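Excluded from the complex is one protein chain; the other protein chains are retained at their positions.
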Amino acid sequence: MHRGKAIVLALVGALTMGWGCQAMADDNAVIKGKIVFKGDVAKYKRSTIKTNKDPQCKKSKKKIGTYAVIFNKKTDPITVRNVMVYVKDGLGDRTYKAPDEPVLLTQFGCEYKPHVFGIMAGQTLTVKNGDATNHNIHFQSKVNTQHNFTQPKKGMTKDLTLLKEDTFFVKCDVHPWMGCHIQVFDHPFFAVTGKDGTFELKGLPAGKYTIEAFHEKFGKMSMTVEVASGETKTADFTYAP
Amino acid sequence: MSGEHHKELGFFRKYVFSVDHKVIGIQYGITALCFLFFGFCLIMMIRWQLAYPGEPMPLIGGLLERLMGAKWAEEFMPGGRMTPDFYNALGAMHGTIMIFLGVVPLLVGAFGNYVMPLQIGAPDMAFPKINMASYWCFAAGGVIMLSSFLVPGGAANSGWTSYPPLSAIAQPPAAGWPILFSGQTLWLVGMVALITSSLLGSVNFIVTIIQLRVKGLTMFRLPFFVWAQFVTSFLLLLAFPPLEAAGVLQLMDRVAGTSFFLPEGLVVSGQVAMVQGREIAGGGNPLLWQHLFWFLAHPEVYVLILPAMGIVAEIIANNTRKPLWGYRALVYSTVFLGFMSFIVWAHHMFMTGMGTSISAFFATTTMIISIPSVIILTALIISLYNGAIRFTTPMLFALAFLPMFAIGGLTGLPLGLPVSDIPLHDTYYVIGHFHYVVAPGTILAIFGGIYYWFPKITGRKMNDTLGRLHFVFTFICMNVVFMPMFFQGLAGVSRRLFDQTQYSWGAAVQGWTITSSWGAWMLGVAQIFFFINFFWSIWGGKKVSNNPWEATTIEWSAPSPPPHGNFATEPVVYRGPYEYSVPGMSKDFFPQTAVTEA
Amino acid sequence: MYRNLLRMLILVIGGCALMAIVSPAMAQDATAPSFDVEITGTYGPFLPPDVSTTGHQSDLLINTLHWFMGVLFVGWGIFFVYCLVKFRQRPGHKADPKPVKAKVSKYAEIVVAVFEAALLVGLSIPVWAEVKEGFPTEEENPQHVRVVAEQFAWNFHYPGPDGVFGRAGPQFIDMASNILGIDPDDEHGADDIVSGELHVVAGRPVIADVTSKDVIHSFSIPVLRLKQDVIPGMRIPVWFNTKDDSAGNYEVACAQLCGNNHYSMRALMVIHATQSDVDAWLESAKPEEFDEDEFD
Partner (left out) sequence: MSSELLPYTVKPHPVTGVYSGKLGVWLFLASEVMLFGAFFSAYILLKVGAPLEGPAHWPLHSERHMSWMIGGFNTLVLIISSVTMVMAWVSLKSGNFGKARMLLGATVALAVLFLVIKITMEYIPHWRDGLTTNTSNFWGIYYTMTGLHGVHILGGIVVISYFIGPGSKLWHENPEYYTNRIECTGLYWHFVDLVWIFLFPTLYLMS
């Protein structure tokens, strides 16, 4: 338990944006890897979303595309973006305090930024409207309150806290194409793949973990990884639909 | 009911849990006036958003933040600007409060309870304890409704009509809150309490009118007000249960996961067959609610207007110093109106995909029901002919009722014919139409009734100067509020729009909206005359005799205020209700209870 | 009493005038509708422009009714004011309790009833039958479109060149790429076009099937005098035709409270002068590939 508390202290001191933490010397195991795609890339073409329902969308951003499947075609092998990787099991009964920094969810160009993200239970989520139009934010949460509110003006913000572990989709009912994916954790060990398709879970205590990858189209995948103190291990996932 | 107590009742039994119809009537009156004012405050807030969409509300915004706390303000009025959800909640609650907690309890609960037993010479209502239960059910329903403003997500915001599926999917309870604690669910629970209240009340009214009339008071010697209450009670008795059934069904949809009003293949916000985070089977019918709802809500319209006509008839007969013209025609029209009101409900649903034959049927019944309304109005106007009209304060309100109700009734015609209803349905034209019936119509009648019976209730008269000022400003402002709505409606502006300037036809008539809003705020200011007059007159008004208006009906032969049991000796009735200006008499009124000219 | 009446009259008129002067001064510039294009036609406090071939009938009914109401109201009003003045209480004047034999009122009521019946049978019922059930035949070459309402958007589904709508089901719905849930394996659906705008041709009748995904909406186009509640679980066909010279941009509204953003549930209807304009627009509305390198 002592170690757990130490981690908490360290987290409180130095956590930024939920992931990435300056851990103490003996809590610095790292699991990293990439999300590889094997299959027919052409089957999952992105297409442009017609935003002409609301001319204000184009004023912020000229063109937006479908978001469900995004590949990083320049990496080798081809990797997948917007995959949430997180520790599913193995932390025991350690508890972690949520960082003070809020997570920012922006609506810009009638698109959510970021599209997939994690947040810790109790951490503040700031929802911001960056468009000169009316947005509606509809949480399809299962455990947490199903917030459903409107931000009619540019620059409006609203702070929320999500209190329990949950996985859900957020939608804008005014611009039906807008959606983003939120996962609420009670620990800070989660990451989302970006343009290079890699992830890194830092500052883990030594132990045996089940880590899971989640993609909104390709689904869930998990594997077990054991790390010793200070060790860095690689865990690559491959989606082959 | 068997209590043979001679001892003085304690404070609670006398004023709070009283079984005396007069105390209950006053309780109803005060509570309902408070609700009426509260409902009016809600609409004054709405009018700000309508006139100046998206602008922070001056004064009130800050005041509410103080009053309700920063958290509440952050959810409903961030920065003093109301959110669309809050706007919808205000609209829905304005309708509900005004109808179910304001006007009906005033007309039936307050005037009916206080005046009706006196007018039939009864010592009390037939079931005094049930009368008390009726009031407390009403109060409980009101408290439940109001408490919904405090739960997360706010009060019910699916319109006062609560059409499912919207009302079934709206406002899932917040995490950690019991399932009943969401605005719409509380609305339904509150409605069930209110329906129970009106059921108890209406049984009591009918039994009282049938059983407890004094000797000599035949049905055709009843004052028209009593007839109006009688028909109203039947409407309440028979029309409300279907809404109770509908309310229970919707409650099940919200709480128990049924899908009575939820069809198959529902996709809410991209989620298939998921409502409030719960999977549903589907297979229901959204129109079922509308049928059950309007089966109540159309008779409800007559519940709102008949007692008001009763009040106006009383005041007109008294102040023209002559009998009502066509008393029997009035009574028959009222009864016919009551019957017909049960078979016109679907004219609220012309736009739901109705075929020619069904729409023709309901259009026909609607046209038929307009005839008795025309007869009643005509009879009341002709009653003025050959009279000696006294312009007393209550008479001013009663007279104003006539043209206002005429506007309200006439503008119902284009809405009752399906074809002209197409462009006007669900626009401000509808709002203008029924507000002309209920606000400048019924509410003016209510004010008239308060000025008229105030001397009976307190033994004092309300101040005439203040009363006249109140009348003039109320009358002007009402018209400034509601007349522009017809133009907005013709222009095509839908009701319940958070920001009508989004549409070009809405932006074009925004000036009218602003006029209307200013009218509403002025109307609020004009009520100051009434408040001052009302409270000052209770203690400081001019003391008057038992029969200050020189009226004929029985209530004026009782002392003011009437003691427990109402009449010292049981009155006996010798003649009809409006024996004014009988030829050959020295006085121009001949009370129902007088044996000969005193 | 006269003086009192006079004083009151002055107050009434003065008050009204004051309000009328003050309130528009408080007016702000109304926010202009936010479409890229200019909305055609001028709008004001009376009925909006009518671009449909059937709308003049409901306008006729509305206008007739308002004249009728006006006559009745003025008639009542004159009698009312006459009574107030003539029969006011004053020294030497007494009420006469004998009921007047009012033949006029009886005749007036009969006239009202007959007039209402005439409007109902002569105008309302046949026009309703035409507007709601008189669908154009296939010879008249109507344009078919599906209208799918949802919180808070109108989706218009065009069948594409093959003229057949693709099969749709809730299980195929993807809010970003397949908002109506068109079966990707159905060949008829491949050329279908889904858009948030309604594009029609002047003078060509349109048959629209309206449905809803979630709650009750109301498909309302005031310039066409068209309104139809959209009930989930029901497919209701409506039809309309536009005047030959009606080309322009108009608004489609939702007229039934459907949730918090009901007020922003608005769509653009474009009436084109020729069919080729519509075809060109349909071509431009086809889905296109998104090149992430260019836009990310």
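In this document, chain identifiers A, B and C correspond to the written order of the chains, with residue numbering beginning at 1 in each.
In this text, contacts are C-beta pairs under 8 Å (C-beta built on N, C-alpha and C of every residue); 3 or more make two chains touch, one makes a residue touch a chain.
Here the structure is a predicted model, which means the values were calculated and not measured.
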{"item": "Left-out chain, listing which of the shown chains it touches", "value": "B"}
{"item": "Residue among B:Pro128, B:Gly216, B:Gly277 or B:Pro561 that touches the chain left out of view", "value": "B:Pro128"}
{"item": "Option from B:Cys41, B:Met68, B:Ala175 or B:Ala245 whose C-beta touches the chain left out", "value": "B:Ala245"}
{"item": "Option from B:Val203, B:Ile343, B:Ile532 or B:Val572 whose C-beta touches the chain left out", "value": "B:Val203"}
{"item": "Residue, one of B:Lys542, B:His564 or B:Lys587, that touches the chain absent here", "value": "B:His564"}
{"item": "Sites on chain B contacted by the missing partner chain, in the whole complex", "value": "1-6, 19, 122-124, 126-128, 130, 199, 202-204, 206-207, 210-212, 237-242, 244-246, 248-249, 252, 256-260, 264, 278-285, 288, 291-292, 295, 564-565"}
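Definition applied: only the chains that are shown with their structure count from here on.
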{"item": "Maximum centroid distance from chain B, chain identifier (CA atoms)", "value": "A"}
{"item": "Chain pair bearing the highest count of C-beta contacts", "value": "B-C"}
{"item": "Chain centre separation in whole Å, for chain C relative to chain B (CA means)", "value": "29"}
{"item": "Euclidean distance of C-alpha centroids - chain A vs chain B, Å", "value": "53"}
{"item": "Shared interface positions of chain C, touching two or more other chains", "value": "34, 150-151, 175, 259-261, 264"}
{"item": "Set of chain A residues in contact with two or more other chains", "value": "148-150, 171, 173, 176, 179"}
{"item": "Complex contacts: residues of chain B adjacent to chain C", "value": "51-53, 83-85, 88, 157-159, 163-166, 169-170, 263-270, 272-273, 284-287, 320-323, 325-326, 351-356, 359-360, 363-364, 367, 370-371, 374-375, 377-379, 381-382, 384-391, 399, 402-403, 406-407, 410-411, 413-414, 417-420, 422-427, 468, 472-473, 475-477, 479-480, 487-488, 490-492, 494-512, 514-515, 517-519, 522, 580-583, 588"}
{"item": "Chain B partner contacts - residues on chain A that touch it in the complex", "value": "138, 140-146, 148-150, 152-153, 156, 158, 163-164, 169, 171, 173, 176, 179"}
{"item": "Chain A - residues contacting chain C, complex", "value": "45-50, 52-56, 61-68, 70, 133-134, 136, 148-150, 171, 173-177, 179"}
